[in-house]
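The other protein chains are all here in position, but one chain of the complex has been omitted.
Chain nomenclature is as follows: A and B, assigned in order of appearance, with residue numbering initiated at 1 for each chain independently.
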Amino acid sequence: MKICALIRMVPDLVEELEIDENGTEIYPSMYIANERDEQAVEEAIILKEKHGGTVEVVGIADDEVSTEIDEPLAMAIAKGADKAMKVNLSRPTYKRAELAKALAEFLKEREYDLILTGIQAIDGFAGMLGPMLATYMGLPYIGNVVYAELKDDHLLVRKELEGGVIGEYKVKLPAVIGIVSAEKPPRFVPFAKLRQAMKSAEIEEFDLDVPEIEGLEVERYYEPPKPEIVLIEGEPEEVAEKLIEVMKEIGVL
Amino acid sequence: MKDVMVVADVMENEIQEITFEMLGKAKELAQETGGSVVTVLIGNKLDGLVSNLGASDTVIYVEDEKLENFTPEFYRRVLSKVIEKVNPKIIMVGNTAFGTDLAGLVAAELDIPMVTSCMNLALRDGDILATSMAYGGKVLVDLVAKERGMFVINRGSFSSDAGKVEGSPNVEKLSPADLGVSLEDSIEFVGYIKPEVEDVDISKAEIVVAVGRGIGDESNIELAEELAEVLGGVVAGSRPVIDQGWLPRTRQVGRSGKTVAGKLYLALGISGATEHVEGVKAKNVIAVNTDPSAPIFRISRVGAVVDVLELLPVLIDKISEAKSG
Partner (left out) sequence: MRMDADSSMQDTYFERLSEIPNSDKYRQCLQCGTCGGSCPYGIATPFTPRRMILAIRANIIDELLESGAQWLCTSCYTCSYRCPSKIPLTDGIIPALRELSLLEGNPPEELAAALVNIARYGNPFKESPRKRINWTKELDFEIKILSAKEKSTDVLFIPECFGAYHRRCKEVTKAMVEIFKILGVDFAILGNDERCIGDLTRLSGEFGLFEDLVEKNMKVMSKYEFNRVVTIDAHAYHALKHEYPKFGFDKPVYHHTQFLAENLETLKSMFNELDYTVTYHDACYVGRRNGIYDEPRNVIRAILGVKFVEMKRIRENALCCGGGGGGVWLDSFIKEHLQERPAEDRVREAAATGADVLVTSCILDIPMFEDALKVTGLEGQLVVKDISELVLEALK
């Protein structure tokens, strides 16, 4: 099986996210690999270990994140990926449809049997990469997957539904799969091993043109209103009444 | 283009709550656009559910044996055709395992602008203004979809009251063939794997009632369980309670336990030690503790400085009243 896993960088929320005065630009202080994409990379490696084949990891970079992506790519190599590639987008975009269209041709040429991507990212408010990519590539898609296994003529996947119920599906390859979590937690990579991978990993770079798709624009970014800390005291009756009000506000009652 | 479309989220012949939340909002939007609310119901043998969708003006019900269980490929083809047929201005889909697969597939196929994680929608000069919750809830994003859009709606964004109306909407029942949709599929549904009843995953629960040392004695856990039941939530505990053996380890919240991330976390008699708080990522925390300086209050929306054991029986009664009344 020729597998591809996609990695995106997202703002690291441990650090402050600044919004400019007009609310039109957002300035992260630090970037980190998208957690769900890391799960996708892990699942790709697990599938390789189970069934053989190759894993190629494609990191998505642009002006804002050009070198930060090197570490997660090296991490993937340290875990067992065969090849790391970096696509440099002609311009950053928050629109997943634009990103998906840009990637579709590039990935199609490489004829992967399976493309894995995380189902969500904290900056994924405009569209969704997995299903859009699948559509532009003319491939089937299923998301929220937590397990995959190669059978004779299909990939058996388990999709997490609501209430802890899992749905099992047979997927004909080639396909795009959206991973929510790998079948095992991402393995640990010792610091020295990662450093070594960063020094020795050869990352092939490609330029990718990002098309413009009209119809959706961000008007502004802003912080949600902050709730005040409210302390209630008094008799249980009174307190209970007030708590019920709050629960109604929250929407649980 | 004036109609507002709601894609019904159905699981095992039950309409999910999110559908009613979307319907309520859809009605409001349709009034403004001057269009009608069209609910799309896809499945098999779901005729009985139509009357629950009374908040809609029209229900388009696409039925086929092969549609009995959700499969992305088949459903996306059906939904695309229905959208082409109705040409709605607004399409609302729930932020669920079902909705998130469908929305992206259809939006890409039909070139419809798509916004995820929506918590609000409004109309403005023929365009649609959507508010999305992004960056882990730290930033809200207002987006403008030109003339039409597909919106993936977060659970709990809108009240379901306005959407829960009995009625007899105009029903259009179709078969896939009517829509020109082929039956061959690249994704086939195999079956469901259901969890064992005992295995509650508190990290997936919307409402968690957690107890700490302040609950006093093992016998008082019952009260917490009653409260959880009446709220439709699950019981969890901080580490000391788990260590005592009062609750199984699968119910532990904190650095050494699970992380809760649902709508409400009720912290009863929990001090809020760093190790515990690391596991609390719920959207709203209500804490009860006799110590006003307990650190748990720092992460609470509301704190009650009162004895847990005195409060619980009263709270349980009042909630039962509120729910039945």
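Note that in this section a residue touches a chain if its C-beta (ideal position, glycine included) is under 8 Å from a C-beta of that chain, and two chains touch if they have at least 3 such contacts.
What you see is a predicted model, and the numbers here were worked out from it, not measured in a lab.
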According to the contact rule at the top, which chains on display are touched by the left-out chain?
A, B
Per the touch definition above, residue among B:32, B:84, B:201 or B:275 touching the missing chain:
B:275
For the chain that's not shown, point to the residue among B:239, B:263 or B:301 touching it.
B:239
Of the residues listed, B:45, B:249 or B:323, which one is in contact with the missing chain?
B:249
Residue by residue, what part of subunit A touches the chain that was omitted?
14-16, 32, 49, 78-80, 185, 187-193, 195
Note that subunit B touches the absent chain at residues 213, 239-240, 243-244, 249, 252, 255-257, 273-275, 295
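Here is the rule we go by: only the chains that are shown with their structure count from here on.
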Intercentroid distance (Cα basis), subunit B paired with subunit A, Å:
21
Show me the residue ranges of subunit B that touch subunit A in the complex, using the header's touch definition.
11, 16, 69-73, 96-98, 100-101, 103-105, 107-109, 111-117, 129, 132-147, 149, 156, 159, 186-195, 199, 201, 204, 206-207, 231-232, 263-264, 283-284, 286, 292, 297-298, 300-307, 310-311, 314-315, 318-319, 322-323
Residues of subunit A touching subunit B in the complex:
11, 13, 17, 19, 26, 96-97, 100, 119, 122-132, 134-136, 140-144, 154, 156, 158-172, 175, 178, 213-224, 227, 229-234, 236-237, 239-244, 246-248, 250-253
